[in-house]
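A quick write-up on the structure given underneath.
Omission of a single protein chain aside, the complex is shown with its protein chains in their original locations.
Order as written gives the chain letters A, B and C; numbering starts at 1 within each chain.
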Amino acid sequence: MTLDVSAIKKDFPLLERDFNGKPLVYLDSAATSQKPRAVIDAMSDYYENYNANTHRGVFGIAEQATNAMEGAREKVRSFINAPSINEIIFTRNATESINLVAHSWGRANLRAGDVVVLTELEHHSNIVPWQQIREERGIELRYIPVTDSGHLDLDDLAATVDGAKLVSISAMSNVLGTVTPVRHIADIAHAAGALVCVDACQFVPHLPCDVIALGADFVAFSAHKMCGPTGVGVLWGHEALLDAMPAFLGGGGMIRDVTLQGFKPAELPWKFEAGTPAIAEIIGLGAAVDYLSAIGMPAVRQHEVELAAYTLRTLKGRFGDGIKIYGPSEASERGAVFSFGFGDLHPHDISQVLDEHGVCVRAGHHCAKPLMRKLGIGATARASLYLYNDESDVDALADALAAAADFFGL
Amino acid sequence: MTLDVSAIKKDFPLLERDFNGKPLVYLDSAATSQKPRAVIDAMSDYYENYNANTHRGVFGIAEQATNAMEGAREKVRSFINAPSINEIIFTRNATESINLVAHSWGRANLRAGDVVVLTELEHHSNIVPWQQIREERGIELRYIPVTDSGHLDLDDLAATVDGAKLVSISAMSNVLGTVTPVRHIADIAHAAGALVCVDACQFVPHLPCDVIALGADFVAFSAHKMCGPTGVGVLWGHEALLDAMPAFLGGGGMIRDVTLQGFKPAELPWKFEAGTPAIAEIIGLGAAVDYLSAIGMPAVRQHEVELAAYTLRTLKGRFGDGIKIYGPSEASERGAVFSFGFGDLHPHDISQVLDEHGVCVRAGHHCAKPLMRKLGIGATARASLYLYNDESDVDALADALAAAADFFGL
Amino acid sequence: MPGLEDLYREIVLDHYRSPRNRGELPVPPSHRAEGFNPLCGDEIVVYVQVDGDTITDVKIGGQGCSISQSSASMMSAAIKGKTIHEARALTRAFKSMMSIHETALEGDDPEMAAANLAVKLGDLEALRGVARVPVRIKCATLSWNTLAQGLDEAEAEA
Partner (left out) sequence: MPGLEDLYREIVLDHYRSPRNRGELPVPPSHRAEGFNPLCGDEIVVYVQVDGDTITDVKIGGQGCSISQSSASMMSAAIKGKTIHEARALTRAFKSMMSIHETALEGDDPEMAAANLAVKLGDLEALRGVARVPVRIKCATLSWNTLAQGLDEAEAEA
């Protein structure tokens, strides 16, 4: 294994905790990751030692809080190789980041008949905001189809993006694990004059991310899936684009001036950060970025490819046709997230039995109902792995599945 | 003193910390409050012991996280005496809460020529969202004026609210400390057929709050000013109103169903909570509510009235006309937040000198530029007190001001 | 696995493996109601045929987990031939068994609670273990809420 996982596990308090005599086998990182002690401590440190509101305080701890928060912005900038810290907008989560693009850029630029292109494998967070704009504006939505092997079907891509104003796609599916060819799609979208928005919620935590190399115009992700806290997300966008966009939420912090007659928005990034920011959470995200950077994202990716290969091998080896794993069969084309069907067991029942064995997997539609419909199923069980998982976790999953088969008499 | 402040101070790690040999005199609670250990620990406990995404998980810790989050919703409901937990919407902060009303209720209900009434003492967060709707929709904004004594001028109230669709007012000014007669205004507004939105950002942390007794239709506030964490705020609204409003942000968690053709929103409160919630922060807010409830909000209010009276007496006694304190001169009509001018010193310089004495006050326009213009000033220094402050903190402020007078040769 | 055996009693698994009253009824004369659990995508269709006061036939369609399927199956067996009034009483009793914690919390009318307990749940008792797993309660009550819709409709038309 590329990573020293037993050392990494020790950084995560929850993974060290005793659950009925043994550690938890946490396989739900696509929903939210566990947090290393360094992240939890960075937030407690803020609250205990320099808790103050940012930006407007002259006194010592207010300055310290401002520096910590803006320092985190710089860390995030460098982590995704963004050209400027002005382009790093802190939101509540990836969902709000995408909504910001839809509501601000979308309302300013989309008129009846304009086309936005999505894919069939999107998370609801990259579908519903655009459907809301469609209801309001009468735009047209087109969807890039998904193939049986879980890839995007790009045969008609040029025709699909023809005349589009925006293409908004997930860089990695939270259901199938598919790593999509964002750069390829972006090049064709740009050639057609469309902008490219990337839902990188499952990408930034797991693969080295360079927003410029990706060919993106906007990139959205959440801290809580990348070892960071809940309550904070990021929107990156090209400075010129963000500059030209109208403000989104209005209030304190995002203004240059306010009179009874009207307001002038502040400069980037503050223009899009209305009200008191999620200061502690932003600082926590900065610590998460430090943690991941120290390990190295190329190493994280390599580890997950190895682990994905081991998982595919193990589950197929033990259950053969008794298990149906959705998504690409090549580990190198996917992340370590596995949606599966097991015999005729309902995902809820699988997840319940696994829980009794201390193995946490998710059951449901994973906020991707259109994809579920396309796959012809209502729900799947999903095991998703991260840098703190290793082969023993995969073995525990397989053992628990065998016990479930036993229990339900498969 | 009503409260045992020396015991309370011990609950707050930052106030126990040593700053150059002495504790900090923190007088900036109107910007953000300090956090008791119970709140910090509640969040670490979540991250260390049951960190999981909520609502969709069958496994043990996901259920525990869901119960903790929904338990916090119930605590907040009870704290403000709301009829139903379906009416408690978690947002990022009060600013987002008000924007939710403006964007969702506002866009659905306001047309060109419709009237929204604000006051001259509002925070930017209760002005800018309405100016945005004005730009978009051509509504009319009217402002209830402020008198020289820092009260709302209600002489023409009936005429001002005549024909209005909404009256949106602060329950307590973050600059003047004025506690506004919300119920009185609400009765007149309701008689005129208008709804009433209350910016209770400075009210909920400091006074017992009963949203029904207040006569409000919507109430917005932030956790971070009431001993809770950053990154979470609350919008309360009457269930029937919220039910009738269109969804705001779109994405995971806020839907009942999604197809490629469209979506159906979920029930309250989830309809307005798109994406992964600020789980840890919501749990932290629950702990803050427990903390304040154990002390008792009537006691907090009584303490602050006593402290306000002591502050007014002390500062006037020591500096006479050398200090100009804005807002009501009666402690019972205000909160313990004091904006002041000191000689001809600029607020930045006051705040700087006070910082060197370990006294934290804020300098600036406090996100209320229209009010500043009305007062004829660019900025003020502001000392704001909370349940963990006592007379010794007020004395420290006065001593530091005396030193500033000395230093600048006043 | 004692926890699991408490949740998945033998009789629950039996109703899951061999669901009673699966199928459809002609509409009209029967009434059709659809229930939906947005969190997991489970769907239940309940057909009820009502003559006068009596539920003369019931059929169940849709798909879902063992808990929602067996609850629907047991329900169909329990209400067939009962009056609407009896079916409603059974629904209340079943839901009060499921929400034992919430009921205690919200301080429901104790007399009402006592009345509900007086109703014989019979086989349905086997689902009591679900109450300790809050996320599964929605699975167990889905068919009952759907039935209520169907009965409302039937009564509205009567």
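One rule holds in what follows: a contact is a pair of C-beta atoms (placed from the backbone, for glycine too) under 8 Å apart; a residue touches a chain by one contact, two chains touch by 3 or more.
Because the structure is a prediction, the values reported are computed rather than measured.
For the omitted chain, the shown partners it touches in the full complex are A, B. Although one chain is not drawn, the whole complex shows that of B:E140, B:E239 or B:E356 it is B:E356 that touches it. The chain that is not drawn here is touched, among residues A:A31, A:V58 or A:I295, by A:V58.
Which of A:A266, A:M297, A:I377 or A:A403 touches the hidden chain is settled by the complete complex: it is A:A266. Only one of the listed residues, B:K9, B:H224, B:H303 or B:K369, touches the absent chain: B:K369. Not every partner is drawn; the one left out touches chain A at residues 55-58, 62-63, 66-67, 255-257, 266. Contact residues of chain B toward the unshown chain are 346-349, 352-353, 356, 363-365, 369, 372, 378-379, 403, 407-408.
The criterion applied here is as follows: only the chains that are shown with their structure count from here on.
We define each chain's centre as the mean of its Cα atoms; on that basis chain A and chain C are separated by 38 Å. Each chain gets one centre point, the mean of its Cα atoms, and the points for chain B and chain C are 45 Å apart. Centre-to-centre separation of chain A and chain B, using mean CA positions: 31 Å.
Chain B has residues 56-58, 62, 255, 257 in contact with two or more other chains.
The residues of chain C that reach two or more other chains are 39-40, 133, 136, listed in rising order.
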